[in-house]
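Yeah, one chain of the complex is gone here, protein chain that is, but the others are all in their spots.
Then we have chain A:
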């Protein structure tokens, strides 16, 4: 009746984009990301000159590149975070299709840069790692499928997404890139967990993993030796892990001082996989604790915000993105402190690397878009009921 007399209720969609974005954004998380990026630049100043001098560039060549790519990444993050979930979904699905094809074509068109695994496209001025861009797209697609399967008369999205997941894991293992494969598998698992995996299945899976591990430990001498070596308190001081451990010990609480560190000269991956060791040596425990706190804050805050979300797609996609982001950071730091077996994994936003930086920016932008405050329950229902 009211509509017939007074016309439609005023649409709040007319609110300007920027104020709406700023009002609903998770400003804390975004600040954390920006701080992380600054820390990454700071550590790049310390960690990359040895590499630059080895490769015959000016000392800060890599820092400049990092700053450039970082700028692009932040721009991408801001733009993405302004999009509506639907738009994010559409673009992400398109992006996923493109990167999926790119991943599939890697064995024919990619290069391995002499590192033994074909993971990159060489673009002349930069290299591109499709699996980095695949991950956020994959999360969105899987979330979409899960959400669709929960609708009335929905398609069997779990099965589809599982098949997709296995296909990607297979391609990654063939490269071989076990780290990314694990990450993709983990992302799917987390989303399945939140989407309501049966409790029994979870218990059985946990049992199988524990049992399998024990079986492998007792039956395979090779496996047992690796685990024992990993568990033993002694570490060979001439391995990467040995250098990293030593660097963390040297650093102590306040570090040995800016530019005074030694580990960057001996570790080939000081600017990527072991950047946390450089941080620990030069700036000490303080900075490391701050980095850990920033990551923890982004992940935990995002998850807590998603708890209020009623839309299953947004909830799942946000969960997947946040968990992948968190786990990647955790694995990188866990390796350096020898909580986890050695595995090459970059520290998001802090490690040097063009594709990983831009892809990380897009992923976090999506996460921010999903965690924006939205009308939930009560009020939204009333508004919809009017239509």
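Annotations for the structure displayed:
We adopt the following convention: a contact is a pair of C-beta atoms (placed from the backbone, for glycine too) under 8 Å apart; a residue touches a chain by one contact, two chains touch by 3 or more; residues count from 1.
Everything that follows uses one rule, which is that contacts and distances are computed from a predicted model.
Taking the options "Fumarate reductase iron-sulfur subunit", "Penicillin-binding protein 2", "PqqD family protein" or "Carbon-monoxide dehydrogenase small subunit" in turn, only "Penicillin-binding protein 2" matches the UniProt protein name of the chain that is not displayed. Contact with the omitted chain, checked across A:195, A:263 or A:368, is made by A:195.
Those residues of chain A that touch the chain absent from the view are 150-152, 190, 193-196, 225, 228-229, 232, 234-238, 242, 245-246, 248-253, 280, 284-285, 288-289, 292-293, 295-296, 299-300, 303-304, 306-307, 309-312, 315, 319, 323, 326, 330, 333-334, 337-339, 377, 381.
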